[in-house]
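First, the structure itself, so that you have it in front of you.
Rest of the complex left out; these chains stay put.
The chains carry the letters A and B, assigned in the order they are written, with residues numbered from 1 in each.
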Amino acid sequence: MTSETNLTPGPEHKFTFGLWTVGWLGRDPFGDATRAAIDPVESVNRLAELGAYGVTFHDDDLIPFGSSDAERDAIIKRFRAALDTTGLVVPMATTNLFTHPVFKDGGFTANDRDVRRYALRKTMRNIDLAVELGAKTYVAWGGREGAESGAAKDVRVALDRFKEAFDLLGDYVTEKGYDIRFAIEPKPNEPRGDILLPTIGHALAFINSLERPELVGLNPEVGHEQMAGLNFPHGIAQALWHGKLFHIDLNGQTGIKYDQDLRFGAGDLRSAFWLVDLLENSDYEGPRHFDFKPPRTEDYDGVWASAAGCMRNYLILKDRAAAFRADPAVQEALRAARLDELAQPTVAEGEGLAGLLADKSAFEDFDVEAAAERGMAFEALDQLAMDHLLGV
Amino acid sequence: MTSETNLTPGPEHKFTFGLWTVGWLGRDPFGDATRAAIDPVESVNRLAELGAYGVTFHDDDLIPFGSSDAERDAIIKRFRAALDTTGLVVPMATTNLFTHPVFKDGGFTANDRDVRRYALRKTMRNIDLAVELGAKTYVAWGGREGAESGAAKDVRVALDRFKEAFDLLGDYVTEKGYDIRFAIEPKPNEPRGDILLPTIGHALAFINSLERPELVGLNPEVGHEQMAGLNFPHGIAQALWHGKLFHIDLNGQTGIKYDQDLRFGAGDLRSAFWLVDLLENSDYEGPRHFDFKPPRTEDYDGVWASAAGCMRNYLILKDRAAAFRADPAVQEALRAARLDELAQPTVAEGEGLAGLLADKSAFEDFDVEAAAERGMAFEALDQLAMDHLLGV
């Protein structure tokens, strides 16, 4: 039923990839690299051929740590040329505050004050480049902001430092007049035993305490929430509800374990379906960004197959979700499950608290037993969703 | 080393118990009750003898669902007498919006509008009683606010209803002039497949969207956060940082699985140590509330042994945490781990962003490699903590 035409990715789908994804060499905690390094320009070219809309990067992905200014400029010039040639854009960039051993205890919340200062300066420097390349979102993954043992980090004090860092970054882009916003990427653990701001919720709460909360939102990642066993579409729905979905990282994860970064669609497929259904029925208009790692079993043919699979799976699910929502039987099933009633305010327009308190039918005369007998009709609805997902 | 004197619970420790804890009959998903019902008055008496400070309850714990007004009044009168006799207080109460089948799809976010109205009225009614009995905190655990399947709940719409409910409750206590605040209790799942506001973070974020955020805080539970694999002391630290720790539920859980509600100290003992260390070094002055279930293997002797164990374990850990913090070797180890540096602002008083940007030692001249070589000395610190925890 799904036409292959609908499955051809193009710039209109806003699919983006981190340079570090297709460029991952396959080094893992127990093994050395299985792939030779790839030139970022080649990644740009290949991704463009596959139908991507843009690329993103950590500073060190593009410009090796420790490069001279001249080397840096040459790299950037060549990279821009590749973007210009292919038409790919750079809607987002981010900082690597985790690979170098200086960040072993974190960046913005490292116990060492000089490391925190260095982390801020490193970030600001790459924000300049991000803005120069046209990025509108700057992601902050605080992967090393955390601890393995209880006394090693005073969390309340560390949150003070975390707030200080984002307030300073807000000052920086404001003073510079940059048109860019920050997106915090939560993760519960790995590489630290426990990471600060471990979930979408914790990061949303934190943002409210900043000096410029309007500049900061979220970049949630599928696998990170699933590493805490949380329902990713639920988390995205709450982020949207708060107006804070600034960016999104799509990938796959098979449950609570190490961070897998499988291609999108692998892992929890039903959750991926509901995620696409949600995104496509929301006001989120940003990139569909794939933050995945082609398994280290693969050579570069496998890398590109994996990247193509991310986009293909998104488009299949988009097609299926559209059909689901358009199906009259589904609409009837949604009514049977009283989703329309959920959309009605609990207290009527103008009724107010007084009205609710005065309404005997709401409590004194409410027939609890009769109400309890009504079935919710959720299983029939969910089977319709399964049929649409599977294209039956 | 720990004197038994320090392990004798008294009202000054503010230990409280839910009537539903020692009163749990042992009914689980696969088994019938193993204990006969206990009279709440007997629970009050026994808990007083054990050294508790107060008791808490769901409306239906004290007053069976469906009781007449006369029955209700008689029960309350008798309960108050027991409180007066024993000196126990009722610092918190809550509503049961989960046992009766009418709440099978939730209370405040049920798809059925009449159920939502009924849930609000049931809650308001019990708030009256809570206030009458002197409670200052009203807990809201939305255990059935959630879903098992993707289309059954539109989460954004459900959050609208959730907000509406708390706004109405805020209106209610304000109009009544009640001196009581709400405490939301997050939980990731069980009895629903996924529950809304699944963690401390999600609930903190939600509160910021309410009309009267100052009236609403949190009642985090040890096991609930651990069911998501999250570090409980970290979550409590963030709640404290936001000024939102209004109440706390202490118990034990052995990892990511069904909700165990073991006695406090059982489960993750090291986490319990850091929790007590944190609470005792914070401005939290509320009850230490045990929300546990004596295992269904136990008769009432076991129930009281389990309740006494909760308090004893708290007091042991409190004693050990105090010794840990007082130990000069620990203070030295904290300095070696640069906790003092974490407490220093990253940018000095008056330095500002401009100062940071102008400081070449922060970036251009920073010796990254030298900084990377510094060990953090966390293992020695953590072993000192282990020695203190174990009383070596």
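Assume a contact is a pair of C-beta atoms (placed from the backbone, for glycine too) under 8 Å apart; a residue touches a chain by one contact, two chains touch by 3 or more.
The shown structure was predicted, so the numbers you read here are calculated from the model rather than taken from an experiment.
Every protein chain here is a copy of the same sequence, 2 of them drawn, and the whole complex in this file adds up to 4 copies.
Keep in mind that, in the parts below, only the chains that are shown with their structure count from here on.
Once the centre of each chain is set as its mean CA position, subunit A and subunit B turn out to be 30 Å apart.
Contact residues on subunit B toward subunit A in their complex (touch as defined above): 100-102, 104-105, 108-118, 120-122, 124-125, 147-161, 164-165, 168, 171-172, 175, 188-189, 193-194, 196-206, 208-209, 227-231, 233-235, 237-238, 240-242, 256, 270-271, 273-274, 277, 330, 333-334, 337-339, 341-347, 353, 356-357, 359, 361-363, 366, 368-369, 371-374, 376, 378-379, 381-382, 385.
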